[in-house]
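Complex shown without one protein chain; remaining protein chains in place.
The block that comes next holds chain A.
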């Protein structure tokens, strides 16, 4: 518990740092002396606070989505970007942009979530079709499925001259976040809360179908709940910030190394570490080439793939 409070404190400190980094200089003193209509306060309210909130919400939601996914697939190496979920969501968003351009973002997000759900269900279907003796095969199939869905999306985007937008969605970036452009993420965060409420069910489902049924739980229903949570989170994060690779993979794995696998205990950790990790990466991306920014997906991509490699090669030594 003390460790968790420490982690929370670090995350809050990072959030405060995040508020005060940017081209427009804001100091605490300037804020206190200025009236609410003046520039520093406006920058803070319109740009900095929404951005920081967006980072915290999407970081924690994506990390929880990864955790839920690992529970229901029963494999440590899956997360939305290694199961075709992210790519399906971006295909859905593309289709929504083409077919119903006039819809509000909320509607398009729901279409993206529907595609994400279908893509993930397809992934699970493929996994069920073959007996998988090999843990590594699951993420491999998922990444490839993502590649295929991604190719379909690029082809459609190419035909309708939307390739730049597709590239932009696939490149997670918080620099465009302003007030009014991030609120959808609260839905994703709500899903994370839902995952916490249902945590025990997922822990049980993680023990397998027969075990779950034996305990009197409806396995199918838990699976569907998990899939809906994962798809909604992926879709909300995708349409607001763009995709953030590997986040849902490394955070739950690191947490599981630290505190074990009981989801009731791990969810708070995953939330805090997910938010803290993305905050740290975002701060890094903003100061390393100030005043320019390096998109979050690039920073997380570098760190995330390195940690993923470490996790993969570490398992081998233990196996």
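As a convention for this text, a contact is a pair of C-beta atoms (placed from the backbone, for glycine too) under 8 Å apart; a residue touches a chain by one contact, two chains touch by 3 or more; residues count from 1.
The working rule: contacts and distances are computed from a predicted model.
The protein name that UniProt records for the chain not on display, among "Cytochrome b", "Iron chelate uptake ABC transporter family permease subunit", "Molybdopterin-dependent oxidoreductase" or "Formylmethanofuran dehydrogenase subunit B", is "Iron chelate uptake ABC transporter family permease subunit".
Panel shows chain A; residues 77, 126, 129-134, 136-137, 139-141, 143-145, 147-148, 150-152, 154-155, 158-159, 245, 288-289, 292, 294-295, 298-299, 301-302, 305-306, 308-309, 312-313, 316 of it touch the chain omitted from the view.
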